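Note that one protein chain is taken out, while the other chains of the complex remain in position.
Moving on to subunit A:
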Amino acid sequence: MRTAAVAPDAGTEEPQTPPRTSDRLPFWVNQRLGLLVLTIGLALLFGALRPAFFDARLVLFPLLRDISTLTVVALAQMVVLSVGHMNLAVGRMAAFGALFAGFGYDRLGLPLPLGLLLCLAAGAAIGALTGWIIARTGVGSFVVTLAMDFALLGLVSLAYSALTENAAFTSTPAGLDELRAYSLADICVGPVCGSPAIPQIAQFTVLALIALGFLYSCTRIGRELLLTGANPAAAELSGIPTKRRVVTAHALSGLLAALAGFMAAAGTGTFRASIGDDFMLPSFLGAVLGGTLLTGGVVSVVGALLGTSLVAVIRKGLDLLGVGLESLNIYLGCVLLLALSADRVRNVLSYRKVVRST
């Protein structure tokens, strides 16, 4: 589901309105289809080489849990990319949100849903503050979120060392352990149980995907966000409150980042300052591989899921094949560059084809 506000530059982009352009561009230009085929193909290949890859409890369950968390991270990045901005503080906002959740559980004794709400509110607030600074001063989002990253990196560590003894909130409310360990196999309707491979925590990801998909394709705010990203001047002139939309996008990004932080904390069982340390790379990988443009105006909600899945499958597969941790990053970087170059070549080729035929 890729949504574009206006036609981007010719040659660098693919069709936006499928009914009109699908007969002009070949179907294999569709990036999402390519990603899906590649992900499934790689999963089958790894499964054929190492049958353990399809072990539901030991491999697929953690794999899907990672994908769930990182997809939300990629969505957090995608939302700001849609207005043509960046959020370099995505990992730190996750840590900030998790700090509040941990504080709520440990000190205030909140139940699970209330802590999650507090976490999301904190994330949205810090995101909105970032967006407000950007909109108010007109400074680039890169600089502001970078500075925010620095500031939160210090602030969160300071808060943990001031509030806790061993720099982590370890007391967990009722239900958190179940959230971590349960899969659909634990939910039964009569005699029919779900797959043990699908973790329960994926419910948040599914919710986020549906909500964002609805936001970008069906609501006025979603279209306004895209138009703000595609052409800020035109958006301003057509009566869209672009500054307010920038704040909206950053607040939403903070909220999603905090959700990802909560999911990561639920996955490990402790609320620590190091949550989200390694979120920045996956956030861009997922969003950009999925087809979201860095320049704004084009997003792909499903693409974020597919891009994240591809990266996670490659990581897990190489891991099972016995490729050491040290070489994993080399292959991942190469895959990223290759995938994007291939995408570029494909776009240029298909563009030439269209130009020749018209």
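To be clear about the criterion, contacts are C-beta pairs under 8 Å (C-beta built on N, C-alpha and C of every residue); 3 or more make two chains touch, one makes a residue touch a chain; residues count from 1.
By definition in this document, contacts and distances are computed from a predicted model.
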{"item": "Undisplayed chain, where the name is taken from the UniProt record, one of \"FAD-binding protein\", \"Carrier domain-containing protein\", \"Multisubunit sodium/proton antiporter MrpD subunit\" or \"Autoinducer 2 import system permease protein LsrC\"", "value": "\"Autoinducer 2 import system permease protein LsrC\""}
{"item": "Sole contact to the chain not displayed, among A:35, A:70, A:152 or A:198", "value": "A:152"}
{"item": "Candidate in contact with the missing chain, chosen from A:78, A:225 or A:288", "value": "A:288"}
{"item": "Touch criterion as defined above, residue of A:120, A:144 or A:275 at the omitted chain", "value": "A:144"}
{"item": "Absent-chain interface as seen on subunit A, which is shown", "value": "9, 12, 84-86, 133, 137-144, 146-155, 157-158, 161, 232, 281, 284-285, 288, 293-296, 324-334, 336-337, 340-341, 344"}
